[in-house]
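Take this structure first; my questions come after.
For chain A:
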Amino acid sequence: MVKGPLSVSLDSVVVRRDGKLVLGPLDLDMETRGITVVLGPNGAGKTTFLKVLHGVERISDGEMHWSVANVQAREEQAYVFQSPIVLRRSVAQNLAYPLKLIGTVKSEISMRVSLWARKIGLEDALDFPATRLSGGEKQKLAIGRALIRMPKVLFLDEPCANLDGRSIREIEELLHEATLAGTSIIMTTHNLGQAKRLADSVLFLLGGRLHEQSPASVFFNIPSTSEAQSFLNGDIIE
Partner candidate 1 sequence: MNEIFAGLQEAFRLIFTLDSDLIEITLRSLQVSVTALLIASALALPLGTWLAIRRFRYRRFAIVVLNALMGLPPVVVGLMVYLLFSRSGPFGVMGLLFTPTAMIVAQVIIITPLIASITHQAMRELWSEYHDLLISLNTTSLQRITALIRDGRRTLMTASLAGFGRGIGEVGAIMIVGGNIDHVTRVLTTAIALETGKGDFALALGLGFVLIALTLLINFAIHSLSRTERDGTW
Partner candidate 2 sequence: MIRTFFIFLLVMLLISKASADPQTLRLATTTSFNNSGLSDVLLPAIKSDIGIDVQLLVVGTGQALRLGQAGDVDAILVHSREAEDVFIADGFGTHRREIMYNDFVLVGPSSDPANIKGAQRASEALVSIALSQSAFISRGDDSGTHKKELALWAVAGLRPNNFGNWYKAVGASMGSSLNSASGLDAYIMADRASWLKFKNKGSLALLFSGDAVLFNQYSYIPVNPEKHSHINADAADLLEKWLLSKRAKTFIDSYKIDDEALFIFNGSL
């Protein structure tokens, strides 16, 4: 276990796919704390940015360093993908899987599984096939499974796309609880209202570049770039 929050620094990071620039060049120093929301229009490179931080996206140029070795950093992180990936197993087995991978003892696993099943409201569906859950339940399961290892950093890519209001509220509560328990969250969202509700700080991406990095209160009240201003106004920006 690493004490204290992790921090990350990016030095001229560039990601190209098939010769096309997707992200960068990006310079950034950031300490993960509370909830960081990554904002920007479609195609701004938000998902790629999260994957770069998580270390699952190949960097074409530049360097990225976590405050601990990258391998160790990965172990302290979890990632919830845009469309939730559930294993073709029961709800309980889905929750247990990340713990099994790191060799947690059985009694500890079953204890944590029932704890988290309760937290995500699926305690009555432990033996239910996860693939037959509703969209919102799948998303909560994915989040529960990500949090069960109590990561230092949790990445969430559009966790509430296509969900109804009730699911959104439950998920936001989960995330809020997680931050209280010491997990920092870096997430993308299209929902400006959600960003305002959750964000402690904001990263604003546009065209693969970082346009603004500021505390939420500053970003939503006095954005420093005109692009961010237009974005907040709901204008189309390119």
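By definition in this document, contacts are C-beta pairs under 8 Å (C-beta built on N, C-alpha and C of every residue); 3 or more make two chains touch, one makes a residue touch a chain; residues count from 1.
If you want to know what made the cut, all candidates are chains of the complex that A comes from, given by their letters.
Bear in mind that the values here come from a model prediction, so they are computed numbers and not experimental data.
K.L.:
Please state which of the candidates 1 or 2 is in contact with chain A in this complex.
P.N.:
Result: candidate 1 touches chain A.
K.L.:
State the interface residues of chain A toward candidate 1 in the complex, per the touch definition above.
P.N.:
These residues of chain A touch candidate 1: 54, 56, 71, 74-75, 78-79, 81, 85, 87-89, 97-98, 101, 129, 131-132.
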